[in-house]
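One chain of protein is taken out of this complex; the other chains stay put.
Order as written gives the chain letters A and B; numbering starts at 1 within each chain.
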Amino acid sequence: MGAYVIRRLSYGAVVVFGVLFLLFILFFAVTSPDDIARKALGERVPPAVVEQWKVNHGYDKPLFPAPGHWADNMLVEHYRRMLTFDFGRSDADDTPILERIRKGMGPSLALTIPLFVLSVLVAIPLSLLVAFFRETYIDRAGVILAVLAMSVSVLLYIIGAQYLVGKVLHWFPISGFDSDPRVIVRFLALPIMIGVANGLGGDIRFYRTVFLEESNTDYVRTARAKGCGEIRIMSRHVFRNSLIPLLTRIVVAIPFLFTGSLLLESFFGIPGLGAITVDAIQGNDFSVLRTMVYIGSLLFVVGQILTDLSYALVDPRVRLE
Amino acid sequence: MTALLQVAGLTTCFPMSQKNVPIVDALDFEVGRGEVLALVGESGSGKSMTALSLMRLVPKPGRITAGSVRLDGQELLDLSVRSMRSVRGSGVAMIFQEPMTSLNPVIRVGEQVVEAIRLHERVSRGAALDRCRELFEQVGIPDAAERVNAYPHQLSGGLKQRVMIAMALSARPRLLIADEPTTALDVTVQAQILRLLQELQEETGMSILLITHDLGIVNELADRVAVLYAGRIVETAPRTALFKTPKHPYTQGLLRSMPALAPSGERLPEIPGMVPSPSDWPLGCRFASRCARAMDQCSQSLPEFTDQGPRHTVACYAVSQADSQSGHGWAGGTPEGL
Partner (left out) sequence: MESHLASNGIVAALFLAAGVTVWMVRRSRLWSSAFVSLWRRRRFALLVTGVYVAVALLDSVAWVGGDSLAVDTVARHEARSVIDRVFGGNQEKSYSAPFAEAEFYGGGDLRYPGRHWLGTDMIGRDIFYLTLKGARVALLIGGLTSLIAIPLALLFGISAGYFGGRIDDVVFFLMTTLASMPGLLLLIALIMVMGKSTLAVCVALAVTGWVGFCRVSRGETLKLRELEFVSAARSLGVSEFQIVMRHILPNLMHLVIITFVLMFSGLVLSEAILSWLGIGVDGSWGQMIDQARNELSRDPIVWWNIAASGTALFGLILAVNFVGDALRDVLDPRTIEDER
């Protein structure tokens, strides 16, 4: 068990190193610090100003290691900063990035955690129901509805729901955020409902396939042969075996709760990490974008490890060695 | 006294390329109390589907389209879904060919047997677990007390099949259907499992419907044999009669190709040709295309069953014709399975 975790962690570390290298290529080699400076300052600034900006933002070292500066270059600097969470300042407005992330985490989690929990709680029972009625009209209708739901662009969900609920029905404010627990629900209800609706089609289709695959197995036939009822078969035999593929989808999603939702946050004016990222895209803020990709990858690697460990909980055949 | 299980005209169809094909076609047979009936046939002859039809567990899109299955005089095909569920396990229990995949991999084996017990009897978990340990000892699982806590993957194939047998016995069924119970096991383990089935049958007095393609197993275990070819029974006979005087050309071919019965040092005789696939079964006798004694009649219509000895019936024009010419037909006894 211990050895397994160590091995898994070290492979994760290697992957993080790879991600950082890719980020360096994208944000330093392809888009050079000069490009970044010009994007921030404008095209027509004198070279001296660009140089000064690069010094201020810590972009003033040579890119790659070479004789004379083996340790003192952007590549090493990039790894050092990222690995120590020293993210520096925004290219666009000079605010400390770490500070912004800290502030954005709360609103993001307030949106994504209920969204995630609700998605799972709605999608799994619904897909169990659809799988239970396999090869009937209920199943066929369920599959068709799921494909219909999947085919609608998330933009249409957002715009449509915002229009309907905010402008016509006036149930909730159309956008904004207030962390006061008494009113937070009013701001989050709509984005959460849209998020659930948007994911539902794909979720149901995936879970249904998993449940159906499990219900065609020999041990389900055995359970029937010993006199098990269909409901018991679904809830006990099929569901417990389905947990293995389900976990792959669910546990992996958990780390992404921290990075928030790009679309929902910026559409609904929730000041979370997703909204920060969208601002960075629109403001050519490379340092913020870079940091967000890195944090996202880091969390994904953690999620992968968690998933592998969680297999051992639901599948007695998995031994962590 | 009537037989424990009476099957008449049982037909199970599967839709294949736009038409309904009877994979199991108008089967008539019965299993007496305490009797072991072997249902013999090649793969694809419909043996397993017959077993699943008796349990009313035919997988979709298949369907039982006609016939009657009576257990102790009770018509199973007319039962409600709920009553059928209580018959499964306690009236008719079943063990399968693949012990490796037939147990739920994420539930402890003891728990799976306990579930089977408590589905049919109102007993506490503790009492059921005690029963489970007894059953494990009965089916010869060593260290039964500990093994109840094992997961299927921790047991060998033979032990898994013993667990399956214990589970099948848990609700004291009157009929046990054993569908190729030893095919997936090592040869040495096969013999042990067969002996176990025989002992358990003698102990409990239950009837067994043994489904197999292996005539060796039939010879060891069966009281009577029904030979299945392409969805239809071609010959039914007591074991000794079948091995001594097989009548149907297919049965004869089957027996000749058994290594133990063939003269050593010679090439085993084989039946020429292949089993026709269900979608192009002929109008007449399904063995006609491979039969050395086939006549015009054979491909036109299905032969009726004729009596060939005590409880020995055959469906073959060549056999019945030879009888009428020589006058040696069997006149006594009762027609089988009607």
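Here, a contact is a pair of C-beta atoms (placed from the backbone, for glycine too) under 8 Å apart; a residue touches a chain by one contact, two chains touch by 3 or more.
Predicted model, so just to flag it, every value in this text is computed and none were measured.
A.B. asks: Please pick, from A:82, A:97, A:126 or A:289, the residue that touches the omitted chain in the full complex.
C.D. replies: A:289
A.B. asks: Can you say which of A:41, A:105 or A:154 touches the chain missing from this structure?
C.D. replies: Of the listed residues, the one touching the omitted chain is A:154.
A.B. asks: Touching the missing chain, which residues of subunit A?
C.D. replies: Answer for subunit A: residues 14-16, 18-19, 22-23, 26-27, 30-31, 143, 147-148, 150-156, 159, 163, 167, 256, 259, 262-263, 277-278, 281-282, 284, 286, 289-290, 292-293, 296-297, 300-301, 304 touch the chain left out.
Methods note: only the chains that are shown with their structure count from here on.
A.B. asks: Nearest whole angstrom, what separates the Cα centre of subunit A from the Cα centre of subunit B?
C.D. replies: Computed value for the inter-centroid distance: 54 Å.
A.B. asks: In their shared complex, at which residues does subunit A touch subunit B?
C.D. replies: Answer in residue numbers: 135, 216-219, 221-229, 236-237, 240-241, 243, 314-317.
A.B. asks: If you look only at subunit B, which of its residues touch subunit A in the complex?
C.D. replies: Those in contact with subunit A are residues 55, 57, 59-61, 85-90, 93-94, 96, 98, 101-107, 115-116, 119-120, 151, 153, 164, 167-168, 170-171.
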